[in-house]
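Apart from one protein chain that is not included, each protein chain of the complex appears where it belongs.
To keep things simple, chains are lettered A and B as they appear, and every chain counts its residues starting from 1.
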Amino acid sequence: MTNTETPMIPNEIVVEHPEKREPIGLFTWICVGWLAINLGVALLTPFLPIANPKEMISMPSMGMSLDHLMGTDSLGRDLFARVAWGSRISLGVGLGAMAIGFGIGGPLGMLAAFRRGKLDVALSSVMFTLLAFPSIIAIISILSMWWPRSLAKIILVVGISSVPLVYRVIRAATLSAGSKEYITAARVLGAKDRRIVFRELLPNVAPTGLSFLLFGVATVIALEGVLAFLGLSIDPNTAPSWGNLINDARQSLNDTPQNWPLIIFPSAILCLFILALNFVGDRLRSYFDVTEVKL
Amino acid sequence: MSEASKNVVLSVKDLEVTFRKGRQRVSAVAGISFDLYEGETLGLVGESGCGKSTTGRALMQIVPSTGGEIYVDGAELTSLSKKEARSLRRKMQMIFQDPISSLNPRRRVKDIVAEPLDCWKTAKGEERDAIVYDLLNKVGIDPAVYGNRYARQFSGGQCQRISIARSLAMRPRLLICDEVVSALDVSIQAQILNLLEDLKKEYGLTMLFIAHDLAVVKNISDRVAVMYLGKLCEIGPSDTLYAKPAHPYTSFLLGAALEADPEIEQNRATLSGEPPSPLHPPSGCRFRTRCPFATEKCASEEPMLRDIGAGQQVACHYPLVGSHQ
Partner (left out) sequence: MSTETNQNNNPDEDFLVVENLTTTFNTARGPLPAVGGVSFRLGHNETLGVVGESGSGKTVLSRTIMGLQPRTNVEVGGSVRFDGHEIVGATEAELREIWGTKVAMIFQDPMTSLNPVTKIGKQIGESLHVRLGMSKDEAKARAIELLTLVGIPSPEERYEAYPTQLSGGMRQRVMIAIALACNPSLLLADEPTTGLDVTIQAQILNLLDELQMKLQMSVILVTHDLGVVATRTDRIIVMYAGRVVEMGRTKDVFKDHRMPYTRALLESTPRVSNPSHTRLKTIPGRPPNLLKLAEGCAFAPRCSRATEKCSQERPNLEPTGTDGHYFACWNPLDNQSAPVSSSTGSTKEFGEDNVRS
C-alpha cells in the first residue's frame, strides 16, 4: 500500500448538509472595509476638504504633521492629497480595464461554452493565440508609441489585452457549470436558451467571475504601477497615479533620503489595497463554492 | 398481443443512436423497437454501455437519434420542427441518476419545482404557488419548512423527491426514470420506489424505468426489456421473464444477481469475459462471443425479436424456453 493519503472527513459520513455557510470572518470584513475606504476616497476626492495635489502649498520635503498628514514632496505638494487623487487614477484604471475585459471576454466566453461546436473552436483559437503572446510586451510597445498618453488610452489598451484571459476563465467556468445534469434537466423541462443562460448558468458562473474580477483589478492596478515606473503611464504632472507617486519618490529620494514617507505611503497603500483585493477574492471563491465540504 | 386493445403512449421503431468518436462511429443504440402502453411501467435493464441510458436520452431528444422513429401519442417526434417537438415534449419528462447534480444548487426548492410552469407560462402567482405546494406535499417535502431552502442543503433522497415533484409539474403522460435510485441507500431507495408507485397511480403515468439493478426493475415494472450492446435481447412481462428467461444473456444476468438470502444457492456459473467494444460489434447476434450456445448461424444471421407467446419476445435463434402454453 503506497497510498496513505485520506481525506480529512470522508464524504460518506456527512449526513446532514449545513444550512448556513461558514461566517465571512472578521479579517475579511477588515479587508472589505479597507477597500470601501479607498473606493470612497476615490469617488469623493473632489468634495473632500483636502489640498490641491498640484499646488505647491508648503515647504518642500516637510515631514509628517497635522497640516500635512503624510508630509510634502520635493516640490512642496501635499502627499496625502496626491495619494487620495492617485487612488482615482489607479482604481479608475483597474475598474475601467476590467470593465472592458469582462464586457467583451465574459459574454464571448459564455457564448462559446454554451454553443460549443464551430463557434467555440473559432473564438477559442483566436483567444488562445492571443494568450500565447506576452501581453505585457504588447502593452508596453503600444503605449510607448501611442502619443500623447491619456487615461482612456491606458484603460483601453490594458482592458483589451485582458480580454483573452477573462474569456478563458469564464469559458472554463461555463463549461463546468454547463456539464451538470441540471442544465439537461432544464432543457428537458422546456426551458429556452435565454432562460438556461440567465437562470441556470449565470448564477453558477458569477461567483467565479466575481472573484476573478477582484484578482483582475488588483493585477491591473499593479500593472499600472509598473507602467508608471517605466514612465509609460499618464503624465504625473496632470494627475498622479499611485505608481507615478512611487516613481517620483524614487527619483527625489536620491536628493532627500530623509523624506522616506514619500515612498512608504504610496507603496504601502498600493500593496495593502492589492492584498485586500486578493484576500477578499479568495474568500469569496470559497464562500460561494458549494462543492466544498464544510463541517 | 393481449395489450393490443390498450392505448400506445410511446412507440419506438428501429431507434438508432450513433456517436462519432474521432473518425470512428459508435452505435450506442443499434435499432431497437418497443411499445409502451398507457399506465404501464416498462423496465429497461442491461449492463453499463449497453445503451439503455442513451435510449432514454434519445427519447427525450437530449441526444439526437440518428435513425428510426419515435411516436408519442401517435405523433412522430423526430420529423417535427424544433418548436413542435418542444411542445410535444411537454408530455414527456425525465428524472436523472444523480439527484444532487440534477438540481441547480443556487436556486430555491420552490423555484426549481416551478421551473416547468415558468418555462411554459402555464401558471402564475398564487396558482403557481399552490401547484408547487401541492407537488412538494405529494413527494413528502414540507413546503412551508423547506420551500425556501436552496437545493444544496438537501440529501440525495430529498433531492430525488424534489426532482420527481418538478417532473410532475406539467402533468406529463410519460415519465422516463434513468437510474433514479442507484445512488441512494437501501432504505431511501425503498422510499423512492414506493413513492413512484403511488404517484404513478395518482397521476396515471406511463413509465420507462431504466436501471441496472434487476431486483429494483422487477419490483417496479409490469414488463421488462433487456438490452445488450445496443440491441434488445428480450422483452416480456416481469414475472414471466424473470421466471423463464428465454435469452441466454437474460439467464446469465439473473444468475449473477445477488439475493439478500444466505439460503438461496447462488449460481456460480458466471458469464466470463466482458462485453466487446461497441466500436467493433460482433456480426450476427451481438451476444454470441460470450454465449455458450452460439453456433455458426449466430455469427452469420442476426436474430430478430420474435414472439414466443405470453407477451414475451426474444431475439435469439436458440431460446431457452420454446413457447408458453
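Here are a few things to note about the model shown:
Following the convention adopted for this analysis, a contact is a pair of C-beta atoms (placed from the backbone, for glycine too) under 8 Å apart; a residue touches a chain by one contact, two chains touch by 3 or more.
Since we're looking at a predicted model, the values are computed, not measured.
Among the residues B:E127, B:D142 or B:E301, only B:D142 touches the chain that is left out of the figure.
Within the set B:V113, B:A151 or B:I220, the residue that contacts the chain not displayed is B:I220.
Among B:E84, B:E202 or B:D239, only B:D239 touches the chain that is left out of the view. With the whole complex as reference, residues 47-48, 139-142, 145-146, 155, 157-158, 161, 185-191, 193-195, 197, 212-216, 218-222, 238-239, 242, 252-266, 268, 270-272, 274 of subunit B touch the missing chain.
We take it that only the chains that are shown with their structure count from here on.
Remark: subunit A residues 15-19, 180-182, 184-192, 195, 199-200, 203-204, 290 touch subunit B in the complex. Considering their complex, residues 60, 62, 86, 89-90, 93-94, 96-98, 101-107, 115-116, 118-120, 149, 152-155, 163, 166-167, 170 of subunit B touch subunit A.
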